[in-house]
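Contents: one structure, followed by commentary.
Just one protein chain is left out here, and the rest sit where they should.
Our next item is subunit A:
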Amino acid sequence: MMNVAATEMLCWNAASLLVAVEPEDPKCFAEGMRDLTCFWEEEGSRSPDDYAFTYMYQETNEESSKCALTAQSVGGSKTRYICRLPSVQHFVPLDVSVFQDGRLIYNRNLLIDHVFLLDPPANVTVTQTGEQEQLRVCWLPPALMDMENSMMYEVEYAPTGSHMGKRESVRARSEIILHSLQPDTRYNIRVRAKPDGLSYSGYWTAWAPWVSMTTPPAEMDLLILALCVVISLILILLSLTLLLSYRRFLLKKVWPVIPSPENKFDGLFSVYGGNFHEWLGVGNRGFWWSPTFLLVEESPSPLEVLSEAGFTAPVPVHPMPFKALGLSKKEVEEDERTGGQDSVLMGRRKGKAHPHWVLEQLQSLDQPSVPCCELHTLEPSDTYVSLNYRSQQDSGAMSPLADISEESLPLQVLFESPGTPTSFSDLESVTYSSGSGEISSQSSLEYPYGAWPLKGPSYISMTVTDSGISTDYSHMSWGTTGLGDLAMAYTNEYKNKVPAPRLPPHGHTVYSYY
């Protein structure tokens, strides 16, 4: 009973389907390979005995048969009359006739294999395929013999909440892959089946229940990602290559080399550890003074030799005359160059009683200094040789006498007995207001690089003029103004002759003596 009821319930659903689809009556359908169910609905509630359902297979030698009817009440007023055939034959036309009270009301010719109404596909499963915007739908085909290859299916899918569903048809396969879906969206999917119509035909099955599945979320295209990675790698490699090739250049720009004066100061850092004072005190001074030293060498220091005669007034003659120490090499050379006259002069000087003359000089020095403003008239006949020893240009503590002494040995010898060169400096210090021990000269004025402080009026410079050789010394006569004029005179001459002041060729050398 229960089985019948269940079957009837199923039929009920199928019947509602057929009513909508099949226009002919009676509506017949086959749920399997061995059955056929026919029904029709009538108003009222008449007994099924009032109806007769006969059927006959054509093209066979069989006779017509009668089918037992059952009645069901439908929707209150209607009655459904159902006939189930015990056995069926396929591939032959079936002629069905319904009689009501002996009167034919329905007649229909059908092929049973054309009225299949199967169960909806079972076990519908939806899975993700691993690809973007795709879902795979699988189901079981009807388990009827010979029907598995004769089915077609229809899949309906729509995003949850949307009423715009799409349908896809499938033939002979029990799965489908849905494409072009929205990513990260929940889809509802259902399937129904129908015989394909070639060998068997029928009605669409009822829809299978909805099955939901979410599509995978959108992710970056793998190809684009791979391309980006490759391009970035290439850019990194290029930049590294550039950096490496211009490494030194960039390093100089970013981290510039701190200039070091090492190359200019030899040994300053390596030997003395940067101690500049130490480095100065040892031997390197020559380098400092070399340019000026050369210039100093270039500029001869004139030698003044005062002659014994012709001094109208005792003048404190600087013992320097014999300080041929101030005689530079150049002057010696000049003496030699100018001939033996100078040497003669020198010799003359030498010839004279030098010690005596020196003593006189010394005595004159002891005497209080006489203002130098006295003008000594120089007579041409007189020969004056004034010694001007000029120290080297430094104003350092170094005694220039020492250097000069090296160069003017012959005269120096004369002075050895009276004393060391230092004594002269002492005498000078007495003579000169400056107690520095330095021999002041006007070379400071004459020579721009000199540092010769002008001395006091005690200083007298005598010029030696020759009798009549040159007139160049006319301007050399000094007035009583003293040093200033002298300085100027000498300045004029010596400036022109710096660094190698050439005395005009004449028999006598004029020396300025300071």
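As a convention for this text, a residue touches a chain if its C-beta (ideal position, glycine included) is under 8 Å from a C-beta of that chain, and two chains touch if they have at least 3 such contacts; residues count from 1.
Everything below uses one rule, namely that contacts and distances are computed from a predicted model.
For the chain that does not appear here, its UniProt entry gives the protein name "Erythropoietin", which is one of "Complex I intermediate-associated protein 30, mitochondrial", "Auxin-responsive protein", "Erythropoietin" or "Origin recognition complex subunit 3".
Touch with the chain omitted from the figure is made, among A:E24, A:D101, A:E131 or A:D146, by A:D146.
In the complete assembly, the contact with the undisplayed chain comes from A:L198, out of A:L198, A:M220, A:L244 or A:I258. Within the full complex, the residue among A:T54, A:Q89, A:N107 or A:T214 touching the omitted chain is A:Q89.
Residues of subunit A in touch with the missing chain: 33-34, 57, 59-61, 87-93, 111, 113, 145-146, 149, 198-199.
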